[in-house]
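I have a structure I would like to understand better, so I am pasting it below and will then ask my questions one at a time.
Note that this is a trimmed complex: some chains were dropped, and none of the rest were shifted.
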Amino acid sequence: MWLNASCLLEFQIPVPSPFLLKLRPRSGRNQWIAREEYILSPSAPVNEFTDMFGNLCQRLVAPAGNFSVRTSVYVETADSSDTAPNAPFIEVQQLPDDTLPFLYPSRYCESDRFTEMAASLVRGYSSGYDQCTAIVEYVRNTIEYTPGAGQQIISATELNQLSAGVCRDMAHLGIACCRALSIPSRMVVGYLEGLVPMDLHAWFEVYVGNRWYTLDPTQADMNGGRIAIAYGRDAADVAIFSQFGNPVELLNMKVTVEQMSGPNY
Amino acid sequence: MWLNASCLLEFQIPVPSPFLLKLRPRSGRNQWIAREEYILSPSAPVNEFTDMFGNLCQRLVAPAGNFSVRTSVYVETADSSDTAPNAPFIEVQQLPDDTLPFLYPSRYCESDRFTEMAASLVRGYSSGYDQCTAIVEYVRNTIEYTPGAGQQIISATELNQLSAGVCRDMAHLGIACCRALSIPSRMVVGYLEGLVPMDLHAWFEVYVGNRWYTLDPTQADMNGGRIAIAYGRDAADVAIFSQFGNPVELLNMKVTVEQMSGPNY
């Protein structure tokens, strides 16, 4: 499936302000970036680097005044995400080195506090993928998905005491429980075709059966093309923009995702 | 200063259990590892790799029964840690890329919740090192250092509501406040000469004045040689051992640090 996706951010900047952006999706085994656009207006010197998780990050000082960031990508991706009932748990000693950071508790996924809860949620399920989907079912059934409701980022333990959250929060709770079972779990921020209302989206991936699988507590099925923008341990790692110093105003944010035909040759 | 330091861990392992150890200090700009020993008893196949923070990590499956890990290092290090009154704050856009992960909130250092508190603690101090020492003073004066008191790891926000904690907890609170000021701050686990009672120790480092400086809320001054074993965002990254699966019993842990003369040639 070919998708065209875009994200527009418009800021009002009182004084020149350092930003760290993560808005350049990378081609990987699951997606091919065939066209990409990244327009800063006004333009500003940028230092791009790769972070610990392989994300391309853009560092810049936004000039005072109106400042906009407009990115778009044209991507080939799968029509739906793979599922893998019965995909087995991978013993810690067999995990690839680069999955290990995703076993530990992180800012918004306090997996060290979910040992008992996770164990009770997966009782009777076979180890691995089926445990993860049991956890996702719990999150989906327990937490009311309320797009747009989340301003302050809350953690898995905080969400677990509430009844409602955004996609990011629900991913955090799913991640915390999966990690509590020693299943590597990572946060993904990206685009999901057909999301209602359209916005940037967050979901998570688990490493079972020797590969990463996509899980999404906000969606009843795994249909819809996805474009991953950034990976990390939780929302602290994958913010599409971080701004330092005096607060700036985000005037406008607009996200689009359209299905396209393939490139014309 | 030449130090000889050792750490002995003795476990009773009911069933073969995966471990991840971080007990091989690296030579760096501040310490030279002249001799090192790392004995597993009984011996077991180990996969050693480098994590995202540059720590050498050892992965193995400990066999059932008594299992001990005995490490020692003979190291040249400074007699005391550098201090740098007035060392300036480095603007985010000028920071080296590899300091950036240490700006974000992490599991036990919820810096996103300390913006106001940190600002109030450093009012009147010049930006940079002096802000950090003001924060360390606050932690030292507010939290009673109670070595050995900490079983469950608590976070900076949790510690801030209590009156007592271990070195690790106090470092977390210091880190959370420094990061809230956009100063990169990282956890260090290691040896400190002369620590009473002797144990592994935790402190933190801040990046100001274009280098990392050592801070230690548990110590009245910066005297004493230090050997860094592992670096990370907080205790979740620098555990000297993580064990997965059924719990095992840590029967004994013994740490020694002695000052030595230099090597005989």
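Should a chain be cited, it is by its letter among A and B, assigned in written order, with residues numbered from 1 in that chain.
The working rule: a contact is a pair of C-beta atoms (placed from the backbone, for glycine too) under 8 Å apart; a residue touches a chain by one contact, two chains touch by 3 or more.
Worth saying up front: this structure is predicted, and the values here are computed from it rather than measured.
A.B. asks: Assuming all chains share one sequence, and 2 are in place here, what does the full complex add up to?
C.D. replies: 4
Basically, only the chains that are shown with their structure count from here on.
A.B. asks: After a C-alpha superposition of chain A on chain B, what does the rotation angle come to, in degrees rounded to the nearest 5?
C.D. replies: C-alpha superposition angle, chain A on chain B: 180 degrees.
A.B. asks: Chain A to chain B: how many Å between their CA centres?
C.D. replies: Measuring from centre to centre gives 30 Å for this pair.
A.B. asks: Hey, which residues of chain A end up touching chain B in the complex?
C.D. replies: Per the stated touch rule, the residues are 18, 20, 47, 49, 51-52, 57, 59-61, 91-93, 97, 100-101, 103-107, 110, 112, 153, 182, 236-237, 242, 244-245.
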